[in-house]
Structure formats: structure tokens, C-alpha cells
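With one protein chain withheld, the remaining protein chains of the complex are depicted in position.
The block that comes next holds chain A.
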Amino acid sequence: MESESKRKKESPNTAELAVTASFPDEVLEIVLSLLTSHRDRSSVSLVCKDWYRAERWSRTQVFIGNCYSVSPEILTRRFPNIRSVTLKGKPRFSDFNLVPPNWGADIHAWLVAFAAKYPFLEELRLKRMAVSDESLEFLASNFPNFKLLSLLSCDGFSTDGLAAIATHCKNLTELDIQENGIEDSSGSWLSCFPESFTSLEVLNFANLTSEVNTDALERLVSRCKSLKVLKVNKSISLEQLQRLLVRAPQLEELGTGSFLQDLTARPYADLESAFNNCKNIHTLSGLWEAVPLYLPALYNSCANLTFLNLSYTALQSGEFAKLVVHCPRLRRLWILDTVEDKGLEAVGSNCPLLEELRVFPADPFDEEIIHGVTEEGFVAVSFGCRRLHYVLYFCRQMTNAAVATIVQNCPNFTHFRLCIMTPGLPDYLTNEPMDEAFGAVVKTCSKLQRLSVSGLLTDLTFEYIGKYAKNLETLSVAFAGRSDRGMQCVLEGCPKLRKLEIRDCPFGNEALLSGLEKYESMRSLWMSACNVTMNACRRLAKQMPRLNVEVMKEDGSDDSQADKVYIYRTVAGPRRDAPPSVLTL
């Protein structure tokens, strides 16, 4: 598909001459309708007016990375035939409670516009949006073809809203509720799926805690023959899980419920055989409160696993090592640091195809207990898993030398997110800053798209980033840097930078104002607890009218300081739904 459009682009002159005579719009639209990547489509729309027109008529999916960068009116005016919308709302740091409540990103106005202009809307994927039960009810009642709802890290709704979706969306194929701030009042929503409803392919309610009617769930699973993804919540016991598996041997992705139960021999054998019968499972998650005793029931299923998510399961190194031996085809692994370095060594030894590793901390806020993983575990993985390109690693100590070794082993990193949990911690062996570590990363990993830095860092780190990270799109910085120069290096140096989020760094007005034009080529900039003043923000807002400059004030802080600043490009002008704590300059 891409090459097709490229060939057309390469000969614009001949195309322009020929197009009016022999290349009707309809043909172009059909061709373009095969293009799915939104970036390709954006490029296509820039070629010429005819292509812009053809593209807008043929586009059915739209991705909006910042819901305030455009308005529902502008969107619906340009694209008349949208069936699928992806919207992201709040700044990412809202996940960590840095954004005031009621900040915005409410979906409702969008839904109202869609009901008028896209009555045949089929898919809605939302991330960090405010979603109310009324909005879910509105959605359920106004879009008869609605098929797919995915809510990730949203908040403001309850299980009542889910009940509305289950009741009214007759054509629903996917309901995916992940990591939301949901008010979980009861599990009865699941019983709202009518008995005649059979179209479900994806059901993920692992987020919820309340008990659902297991009979209703069993019946639902039995009659939805196309069900491929089932992720249940903690309330589902092992015995209940076994009954579900028996009814859905075609499952490809499974999220178990609680893995802790007193199973005697017979039910255990049944469980094992149920797992063995599901020959298509390639993704496994859940395993809440898993006890090593029952893990062997999974061993046969693990042979084909490509994605194992144990990030809510506190396994020790020994029991994890025994499990991972059975997972030779693993490509993605999410675990807790309770497996320690020994567990990671087992990963290095058994998972040569591993591409993505995320290690989450089990006790991030407990200062007394320090276990978890160190640089050794990461190094061990890098020796065994040469295809590793995505890592999220929470640890309590690191060295420059270890990181240098890691990127030498795995030069193809696209996402390198290292979180040394104590702010400003140096290399624990040499006591030096961690500059050389991240220097090694950006020098070696030319494909790097996303970087999160941590530890004790001087401006040198940012000099390296600006100089070498030519493909960097997202950068997260906390408790780092020495002067404005650090931030300036990044703004001047990284041509593809789209998202920059900074907290608790000594970057001030000079740094902020050095990036004026740059911000228009970026999606957004977040700066909190830095040295930026209100006046500088006002100046920025005045000079760059196509940017929204929003300041969030903390109670009791100095009036001249801009505690939290969120700057983003937009064609929609300043927003009108900001709460009082957010000032738009």
C-alpha cells in the first residue's frame, strides 16, 4: 500500500497532467481507501487539492493524539465518512496525579457531534478521557452500528454505563475496559447482554473488582462463538475459569481471574486439561494472587505464548524461572520485580525471541524493603535476548557500564524507559552521574523513538540527546539537568520530537522560550516544578497564537511562578471548558 502511494507521489507532474483526463476521483478514492496508516494519509492529503479531497472522502479512521488540538466541528467538516475514532485526552502525567481533577477532556461534546455527523460510527477508542455514564448511555443509544469500545486510563464512569452498552449495542464485537478509574458498584452489567446477543469477539473486564453473575458469563461465552479475547476479573475463581475455558477452546488471549484456590486433585486435572484444549492461546494475563502450586497447569499452554503479562503476580525468582522455561516463543513479557535478577537471568536463558520487557516494582513506596531487580538482571536479559527493542525497567540501582553493555548487546532499541526509583541517584559503583549511560543509548540506538531518563543527570545527558537522538519522538525527564542549556540542547537538536514532558528540573524561561517555533511541530510540552514564570508563559502565548499555553496553579504558591505548564499546538483555538485552576494565556 505504501509503495503504491509513493510511486504516485514520485511522479506528480505526469499525474497532474493525466489525472483530469484518465484518472477519476473515484479510482483514487478506492486506491486511497486501502491506506490505513494515518501518517501516510496525512502525507497523501498534502500532495495536491485533488488528493486532499479524495483522501478526506475515503478516510474512515481517524487518530487524534490530543483532543484539544482540533474540535469536533473541524473534524466532522473535513472527514464525512468516519467509522472509527481514536482520541487521547489528558497529558500523560495525569496518570501520576499531577493534573488537577476536572481538567477536561470530556468525551460528551464529541459524541454529540458524532451522533449528528457519524451516525454509522462503529469504533471508539479513548485514552485518558473523562467519560461519564450519561456519555456511555448516549453512545449506546445513538449509534446502531456501534461495534467496538475501548477505554484505557479513563475516568468518570461506573458499571452503570457499562450496563447501558451491554443492553443496547446489538452489534458489539469488542468491549475493552483497561486500567480506568471506574466506580465499580456491581457486576450486574454483564447480565445485561441479551440472550440473543452473539457477536462478541473481545471482552476485557479485568479492571473491575465486583463479582459478575458467573452463569450469565458462562452463557455469554458459550453463545459467542467468535470470542477470541476473554479477560476476566479477580472475582472469577479457578473452577469458574475452567468452566469458561471448556466453553471457549478457540480463545487466543486469556486473562485469568484469581489463581488462588484450594483445588483438590480432580479439579486441578480438569483445569490443566481445559488449558491444554485451548491450543490457540498466545497471550496470557491476570493470574491474580498466583500461587506456584497451580502454575504447572499452564505449562503446556505456555509453549505458544507470545505475550505473558505477570505484572500483577508476585512470583519469586525460583517459581518464575520454572515457568519461563516453558515459554520459548515469548516476545513480550511484563513482570514484577519480585522475580529479581535471578528471574531475569532465566528470561535471558529461555526467551531468545523476546522483543519487549517491562519490569514493574512490587513495592515502589516502601523504603525499608529493598529487593527487586538491579542492573545485573537487565544485563543478563540483554545477553540472551538480542532482539529486545522495548524496555520499561524500574530498579533501585544502575551503572553507566551496565547500560553501555546493554545497548551494545541490543542496539535496536526503539523504546528505552529506565526508571531508577530514587530521584537523582548516581552510578552506585562510581558515584558519577548517569550521563554516559544515556549517552550510550542515544549514540548506539539510532532507531530510538521514546526515551525516559532517570538518576543523577547533568546537562551532558541532554547534549548527547540533542546531538544523537535523531529519531526521538517522546522524551520524559524528571529530577535531572543543571541549567537551561540542557533543555535547549534537546529543543534545538531532536528534529522529530513530538512530546516532551519534564518535571522537577532546573529549566527556566530561557529554555522555555528557546523552543518557540519548535512547539508548533510538536504535539505538546509539559513542564512542572521547574523554574518557569508566568511572564515567560504570557510572552510565549503572545508570540505563538497557534499554541495553547495553559498554566495550572498550585494552592499557596508564588503568583509569579508557573507551577505546571502544558503547551500544545491546536487549530481549535483556546479551549472553553477549562476549570478555574487552569489558566489559558
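One rule holds for everything that comes next: contacts are C-beta pairs under 8 Å (C-beta built on N, C-alpha and C of every residue); 3 or more make two chains touch, one makes a residue touch a chain; residues count from 1.
Just so we're on the same page, contacts and distances are computed from a predicted model.
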(message) Since a chain is absent, check the UniProt entry for it and pick the matching name: "Auxin-responsive protein IAA27", "Alkyl transferase", "Translation initiation factor eif-2b subunit beta" or "Trafficking protein particle complex subunit 10".
(response) "Auxin-responsive protein IAA27"
(request) Sort through A:314, A:353 or A:513 and give me the one touching the missing partner chain. (result) A:314
(request) Can you work out which residue in A:291, A:325, A:401 or A:516 touches the chain that's missing from view? (result) A:291
(request) Determine which one of A:98, A:516 or A:572 touches the chain that has been left out. (result) A:98
(request) Quick one: say which of A:159, A:180 or A:509 touches the chain that got left out. (result) A:180
(message) Among A:117, A:170 or A:371, which one touches the chain that has been omitted from the display?
(response) A:371
(request) Tell me which residue among A:24, A:249 or A:423 touches the hidden chain in the full complex. (result) A:423
(message) Contact with the hidden chain only, please: which chain A residues?
(response) 93, 95-98, 153, 179-181, 207, 260, 262, 288-289, 291-293, 311-312, 314, 316, 318, 360-365, 367-371, 394, 396-397, 419, 421-431, 476, 478, 503
